[in-house]
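Let me begin by handing over the structure; questions about it come next.
Missing here: one protein chain of the complex. Every other protein chain is in place.
Every chain is named by a letter (A, B and C) in the order it is written, and numbering of its residues begins at 1.
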Amino acid sequence: MISFESDYDNGVQPEILKRFVETNSEKTSGYGFDAFCTSAKEKIKKACGLEQAEIFFLIGGTQTNATVIDGLCAGYEGVIAAQTAHISVHESGAVEASGHKVLNIPSNGSKLQAEEIDHYMKNFLADETYEHMVQPRMVYITMPTELGDIYTRQELADIYEVCRKHHLYLYIDGARLGYGLMSQKCDFDLPYLASHCDVFYIGGTKVGAMFGEAVVFTNMRAPRYFFTHVKRHGALLAKGRMLGIQFDTLFTNNLYFKISKHAINCAEELKEVFARHGIKMGVDSPTNQQFVILTKSQKEHLMKYIAFEIWEPIDDKHLLCRFVTSWATTKEDIEGLDKALSQL
Amino acid sequence: MISFESDYDNGVQPEILKRFVETNSEKTSGYGFDAFCTSAKEKIKKACGLEQAEIFFLIGGTQTNATVIDGLCAGYEGVIAAQTAHISVHESGAVEASGHKVLNIPSNGSKLQAEEIDHYMKNFLADETYEHMVQPRMVYITMPTELGDIYTRQELADIYEVCRKHHLYLYIDGARLGYGLMSQKCDFDLPYLASHCDVFYIGGTKVGAMFGEAVVFTNMRAPRYFFTHVKRHGALLAKGRMLGIQFDTLFTNNLYFKISKHAINCAEELKEVFARHGIKMGVDSPTNQQFVILTKSQKEHLMKYIAFEIWEPIDDKHLLCRFVTSWATTKEDIEGLDKALSQL
Amino acid sequence: MISFESDYDNGVQPEILKRFVETNSEKTSGYGFDAFCTSAKEKIKKACGLEQAEIFFLIGGTQTNATVIDGLCAGYEGVIAAQTAHISVHESGAVEASGHKVLNIPSNGSKLQAEEIDHYMKNFLADETYEHMVQPRMVYITMPTELGDIYTRQELADIYEVCRKHHLYLYIDGARLGYGLMSQKCDFDLPYLASHCDVFYIGGTKVGAMFGEAVVFTNMRAPRYFFTHVKRHGALLAKGRMLGIQFDTLFTNNLYFKISKHAINCAEELKEVFARHGIKMGVDSPTNQQFVILTKSQKEHLMKYIAFEIWEPIDDKHLLCRFVTSWATTKEDIEGLDKALSQL
Partner (left out) sequence: MISFESDYDNGVQPEILKRFVETNSEKTSGYGFDAFCTSAKEKIKKACGLEQAEIFFLIGGTQTNATVIDGLCAGYEGVIAAQTAHISVHESGAVEASGHKVLNIPSNGSKLQAEEIDHYMKNFLADETYEHMVQPRMVYITMPTELGDIYTRQELADIYEVCRKHHLYLYIDGARLGYGLMSQKCDFDLPYLASHCDVFYIGGTKVGAMFGEAVVFTNMRAPRYFFTHVKRHGALLAKGRMLGIQFDTLFTNNLYFKISKHAINCAEELKEVFARHGIKMGVDSPTNQQFVILTKSQKEHLMKYIAFEIWEPIDDKHLLCRFVTSWATTKEDIEGLDKALSQL
């Protein structure tokens, strides 16, 4: 069946698979002490325009968020995030599991804005009892957000400035980073992002890899003994080279960006297809996740031919539904959707 | 200086002090294995109209909340609370410190309502991804609330019914329980409360004791090895009898309720005094915490003679200020306030 | 270079790689809700001779230990383990990270014995202050152990009996389970093991997989919401089918056991080679890890041609060195070692 269910419903990008096959009989040391990881790190630093960065490869997104936040925050310190953020809702309390509170800022849309953070901090510091409260230490944003939105060059600069003003780390969750940077609406590139935060991760799982996220500590060294800390979080892969091979391949010949661009192109085509059939968008998303409004009967019909996700009910008759493209989306997939929509 | 700063700015209620003096040279076993604790527990059970309850004496409120919540919830389980609740804001992340997420329901005022909880749970269960989320396991309410409000007989019954429907424990933080039950507006008594929740605590620190909170597990036995759990939380007092003596005294001859009633009477007089001087209430509180609206210059003047707390700014010119009565408030305190207000 | 450094220094077993390639373009749901996982679980149940087991696929060993222990033990409960056990030494405190104490029993060799556990529990219960201590709730053993040793049929039965007597879960870490079961000295099989413990895991990472460990809850259902618990531990793989494909392949046509047997055969040949060259064994290991005593100069020489690990210094002149075979060990590897030894 044709699927727009998620960007992790497929296998691994074929170039990476090829490299797995080619290198399979080699023997290397474990835990990331291998030439593939070394090479991948160098390529990522170059792509980020950073010389001093420290890079660690972890396995999945929730794990990465929990490990990075716990690595940079003391127990009594919390992380500011939007109410809709992944760490606020969909990580089963992985951040709290190591003792940190997620401090929610109610937000229009899925983005945080600099002034909201500034307002939050001013209120916090004005409170005479602030020493009885969790101390904010980090701001967590996602690029793109849970709803596919992206930050602008100016917004990111403003947020980072506010963070520095209040001694907050800025951490960017880039689970779908490639799809954000390749959006037609994105007005900045990877080096710009890398120079406007303290730590971020380049998502592999949703952008071509079988698994893996590359954590980049930008303008500072990683926390002491971060290797030990990663192991303590159960996030250290024994056959670490598999992460190295994947990111080395993704950052060779711009593969990471090429496949992201492909997904964006497919998403734009998707928009056109929906528009042609009179289906309205529920959210204006410039990235690879498209949210459309379907009636329940439309949904019933489409689900016979196409896999996609029901995001949330809108009212008694309408549903917000998510269609996701990826590096693996094909012309046939889109044609299939077009055809299924024709039969509505 | 006259103080309405808090209900824990004084020493210990004189009857208790007297008992400390009388019993000081006795020797008893530690950790609560003494006759005072045994007697106090019996009296509390009786006052609650419960035969089967299990009772534990802990030292302070934040500690008690963290210990009870961690004792009843697994790591992946969270506790539903109002955004203004003490555990949500003013406990330095003590609940998260043992890994539990506080699940906030935005709420008008400081009370949670049964329908809000029901709505929250229905939305939660309707979410296809709910297994990726923290599982709600407990509802936390305070009686009275952070803003001095109280639940009605009907509200409490409705909340408990919703909790049972959704397999949620109902836990009532009674840091100021006496002041709530003795409010003129309260339409239920201690046995009613005790039969409409799974666990609650009777606050000592703010109601006459030097320190101490009595946790009551009502319709069930306490969690296994709760004693060990309490010790692990650093909440076990070596000279446990000091807790026994305090609660034994408080629950002899209705002392707990008498001194609470005194505070309520003082609070009602306070309201009259403020009204007489044209000072408006910012919150309608039927308990021992009164929140009044003062201009900045009024505040400046009053603070020369009277200690009280600035709760929060209202606008550029006005502040919400808190005046708290307790068992220790005297006629002279109120007259002093009256006099200070006359000079405005 | 020839390597006997570890059993995770290679890629993935070729049959599995082939299946990765064959299935790469399919689309499936994430998080383990796919047909590969379902099939793998059925095959594992069959191989274990269990009908009622519940099976979860996690990514790595440390992660699995932390997740299982935290899933079955309350905070105040601890896990009994040998002082040399992996969780006691080499997991960066991952078990303590979720609040559980590892209770060490000093042990001759690397195995725990039933009478040691019984003795420990009797002493514990005889201590009048035991309620002030961490409550033992689980026994953790490894099969094979850190030093390659294996339990006998009788030892395992005795341990399980003692566990049940004292209401302790028995958890077997099977990171190298295949190599243990295929040892010439092993007098039991997988169904026997599965019927003599409460939970165990079948190691993939060290036995042919790219990554992955299969947790089997045997005579009981898994803890409630174990899926959520796994996610909270950062142990849930988004592209869960990759775990399914690996274990499905490993448990088709006895592949898991065949490749394990191959490693054991290679280890036995290794022993002969060392004996032929007068190199003594430092530990009597019946599994795929062989520990030999080398002089420092022997070590220097060999390391030019062969990768292996220095386990620990024995005295000023001698070192205990580890040589590990796996499914990937070849005839050429062993001949190469033979040749290198000839030149000593």
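Please note the rule applied: a contact is a pair of C-beta atoms (placed from the backbone, for glycine too) under 8 Å apart; a residue touches a chain by one contact, two chains touch by 3 or more.
This structure is a prediction, so every number in the text was calculated from the model and none was measured.
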item	value
Visible chains that the absent chain touches, using the contact criterion stated earlier	A, B, C
Touch criterion as defined above, residue of B:Ala97, B:Ile117, B:Ala267 or B:Leu294 at the omitted chain	B:Ala97
Option from B:Pro14, B:Gly109, B:Pro191 or B:Pro313 whose C-beta touches the chain left out	B:Pro14
Sole residue of C:Tyr76, C:Tyr160 or C:Phe251 that reaches the chain not shown, by the stated touch rule	C:Tyr76
Sites on chain B contacted by the missing partner chain, in the whole complex	1, 3, 5-6, 8-12, 14, 17, 20-21, 23-30, 59-64, 66-67, 91-94, 97-98, 205-206, 210-211, 228-229, 231-239, 242, 307, 328
Absent chain, residues of chain A that touch it	70, 74-76, 98-99, 131-135, 224-225, 227-229, 231-232
Positions on chain C contacted by the hidden chain, ascending	75-76, 78, 89-93, 96-102, 104, 106, 126-129, 132-134, 309-310, 312-313
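What we mean here is this: only the chains that are shown with their structure count from here on.
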item	value
Most remote chain, CA-based centroid, reference being chain C	B
Chain closest to the middle, measuring from C-alpha centroids that were averaged per chain	A
Whole-Å gap between the CA centroids of chain A and chain B	42
Shared interface positions of chain B, touching two or more other chains	75-76, 98-99, 132-134
